[in-house]
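Mind having a look at this structure? Questions to follow.
Here the complex is missing one protein chain, while the rest keep their positions.
Showing chain A:
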Amino acid sequence: MTTLQPPAAAEPRPAPPPARRDRRSWTGWGFIGPFVAVFALVFLAPIAYSIYLSLFRDQLIGGTTFVGVDNYTQALKDDQFWAALGRVSLFLAVQVPIMLGIALLVALVLDSGRLYGKSFFRITIFLPYAVPAVVATLMWGFMYGTKYGLVGDINEAFGVSLPDPLSPDLVLASIGNIVTWEFVGYNMLIFYSALRVIPHSLYEAAEIDGAGQIRVITAIKLPAIRGALVIATIFSIIGSFQLFNEPNILRPLARNAITTDYTPNYYTYSLSFNGQQHNYSATVAIIMGVITMVIAYVVQLRGMRKGA
């Protein structure tokens, strides 16, 4: 170390190392800069603005006032909000297992290699996902019609009287049916592609050990696609909590069954667009976002821990 003394110590150097370090750090920023800018603009800024909005209250009489966390305390005591959350939770508890179950079953059947016309089935089951949600809901809304729709036609043709799918008791199930129809194919594809990457040598080994199909599924296939199952579950949880399109589009056909506070998202929409309560709407949206995040995170933690 000591032998490496600079020969001309008298001459002061214009400090090149700091300059070089600066340049290096700016190069890094150059790469992530565009991302950070877009991320800040489309993600952080709206969240920050929502939080900002949620601290105020705008009244028709009295204008805008700063209210601190009043909106939050109000939302936590808001029956309409909790009822909406309860509704999507029920939806989550019933519809998501059904949808993922069907998707998994179809994926396993396709993967088993015992099906003729595999690619035909794969594409037809996936096809509904390619139909925009709005179009799908309009189409189903028409079929649900008891006057001039498919249900009405069936009633007439067979002289039966099917229950109205758009009545208050059944409309949530009807929405679940639409969502299942839309997303079975999508989830099936996630599972199917996860199944395809399992090495075939494992199956051969299992066969040599005398394992049947069921045993192969439970001991090899399911554990191997656990990651995909967790991801699909998280997507479905988020999707359920954000339920909006289907009730929104069905509402003109079933105004009395689908209320303006039907789902948390629809509630925030109504608060904002019908009631001009943008501040309170932002509050409900933030609370809902936090709840969704917490639940999705818990599911992820649990799912991954089992995997470890």
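Quick notes
Here, a residue touches a chain if its C-beta (ideal position, glycine included) is under 8 Å from a C-beta of that chain, and two chains touch if they have at least 3 such contacts; residues count from 1.
By our rule, contacts and distances are computed from a predicted model.
Within the choices "Cupredoxin domain-containing protein", "Glutamyl-tRNA(Gln) amidotransferase subunit A", "Imelysin-like domain-containing protein" or "Sugar ABC transporter substrate-binding protein", the name that UniProt assigns to the complex's undisplayed chain is "Sugar ABC transporter substrate-binding protein". Residue in contact with the omitted chain (choice from A:Thr73, A:Thr124 or A:Asn256): A:Asn256. The omitted chain makes contact with just one of the residues A:Ala40, A:Leu127 or A:Ala205: A:Ala40. Within the full complex, the residue among A:Pro132, A:Pro168 or A:Pro199 touching the omitted chain is A:Pro168. Mapped onto chain A, the interface with the missing chain covers residues 25, 28, 36, 40-41, 44-45, 48-49, 51-53, 58-63, 145, 147-148, 167-168, 252-253, 255-257, 259-261, 270, 273-277.
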